[in-house]
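The complex appears here minus one protein chain, its other protein chains still in place.
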Amino acid sequence: MRTSKYIYPDNELYLYVVSQFINKGVTKEKIGAIVYELEHEYLPDLTLEDYTAEVVKVLHKREVLNNIATGLYLDKMADKGLIDAPLQSIIENDAGVYGVDETLATAVANIYGSIGLTNYGFIDKAKIGVVGDLDNKHGVVNTFIDDAVGAIVAAVAGKLAHATAKSDLDTKEAVFD
Amino acid sequence: MRTSKYIYPDNELYLYVVSQFINKGVTKEKIGAIVYELEHEYLPDLTLEDYTAEVVKVLHKREVLNNIATGLYLDKMADKGLIDAPLQSIIENDAGVYGVDETLATAVANIYGSIGLTNYGFIDKAKIGVVGDLDNKHGVVNTFIDDAVGAIVAAVAGKLAHATAKSDLDTKEAVFD
Amino acid sequence: MRTSKYIYPDNELYLYVVSQFINKGVTKEKIGAIVYELEHEYLPDLTLEDYTAEVVKVLHKREVLNNIATGLYLDKMADKGLIDAPLQSIIENDAGVYGVDETLATAVANIYGSIGLTNYGFIDKAKIGVVGDLDNKHGVVNTFIDDAVGAIVAAVAGKLAHATAKSDLDTKEAVFD
Partner (left out) sequence: MRTSKYIYPDNELYLYVVSQFINKGVTKEKIGAIVYELEHEYLPDLTLEDYTAEVVKVLHKREVLNNIATGLYLDKMADKGLIDAPLQSIIENDAGVYGVDETLATAVANIYGSIGLTNYGFIDKAKIGVVGDLDNKHGVVNTFIDDAVGAIVAAVAGKLAHATAKSDLDTKEAVFD
């Protein structure tokens, strides 16, 4: 049901996501560093600070927060062993054929169009930067968080690709309306 | 990580999904009845029993179970008020701009191709059968379960559309290889 | 390959899409009218002109244009009988199990998040307004165009739902950063 009086807690949701990330050692700078690694050859004028600022902007998008917060909550509950069987064991083991982490990540990557998707896949397989660190940590459930990081990177890359593409709208003759 | 020794609990996951459905009054027959309503004009020879049997088959697919079980677990935790703020209030209120329920449902509907997707959307808006019942129930969180039902119906419809389409492979000359 | 020197023809692409729409009798006002029909109960203060203006804004998004232009080109070639066999007959017949039109439409609807998707599905089945007109026209191929219209409506509805949701960011205390 569409409950129009509900006040959507965007700000609170953002703070939740950031605090969950911090708990696992994921900072905006570490996410920015992966974007830098992937995009620097295409956009050499942008600094690490610029990329980190873009990460923060993407984390302002409600749909990004929705998907990521849900995944981080599931990781947290799995960490505590509180998920119903058999989902607990599936998530705890990061079973390869449980694709819900990929599904949530894809929804995030798609927000800036399908061009972000291939970056997400690459990061996930190549285990770059903090994604690799998360993957190697034992005794803690990181099933959703690594895909969340990859998805944010992919979203930022997609956003930047669109923003920096030269366009015929840059010229005077544009009659785009 | 791809942990090849892990034994995937398909059977246990199926039993979990079915038991969560039963707890909310959702039976395979009620899901089959929605498929019947949508598909009977195209496939008049199939009975309600046939449609219900197809629902059970689709619920054997691992990716279907993964997405649905995750959503039903979130509904159950929200029912108990156990989800971290602010996700608890978002899911409890079935906030219209929280799209994770749609994301999980779409992943299910997509398994039989994009043709199932439009059925899912229609069911969701038209609130047919048990989907409408779930939507009207107060005092209980049904944020994910109604989309899950719609997605199963869409998946079955997609599967049947593909299975019953006449094909040039039905003829002797087919050299499909 | 990422060819950074290429000037993306956003403006020209927009003009192409609009001209193809006009050729088939689809105007921005007719698309706006469907949005009005779906959204008026939720957003009673917006006029038909407001909805139409939103349609134009959504048609400024590059990813929206990319998907729609590709589909409209395929419709046009199919109209002329110029598509390679057997794709020509598949598209010409708007075969139900050819899901590429739905795939392109879904990519458009997804740009404003998964909440737009269910609207697209509803429009596609309920054949509202100009979507119904397109569906009933004989002797002309409208396989992609009706889904394109439904997708634009869904995208606008998703955009408006996000834009008009009350948010805790509207209050002074917001520390969203």
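Order of writing sets the labels: A, B and C. Residues in every chain begin at 1.
Assume a residue touches a chain if its C-beta (ideal position, glycine included) is under 8 Å from a C-beta of that chain, and two chains touch if they have at least 3 such contacts.
Please read these numbers as outputs of a predicted model, since none were measured by experiment.
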> So which of C:L104, C:A154 or C:L169 would be touching the chain we can't see?
Replying inline: C:L104
>> Even though one chain is hidden, which residues of chain A still touch it in the full complex?
In response: 95-97, 99-100, 102-103, 106, 113-115, 117-126, 161-162, 165
>> Even though one chain is hidden, which residues of chain C still touch it in the full complex?
In response: 1-3, 6, 8-9, 12-13, 16, 62-63, 66-67, 69-70, 73-74, 76-77, 83-87, 89-90, 93-100, 103-104, 107, 135
> Which chain B residues touch the hidden chain?
Replying inline: 2, 4-12, 14-15, 42, 56, 60, 62-63, 107, 110-111, 113-114, 161-162, 164-170, 173-177
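Keep this in mind: only the chains that are shown with their structure count from here on.
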> How far is the middle of chain B from the middle of chain C, if each middle is the mean of its Cα atoms, in Å?
Replying inline: 26
>> How many angstrom lie between the centres of chain A and chain C, each centre taken as the mean Cα position?
In response: 26
>> I need the residues of chain C touching at least two other chains; which ones are they?
In response: 113-114, 161-162, 165
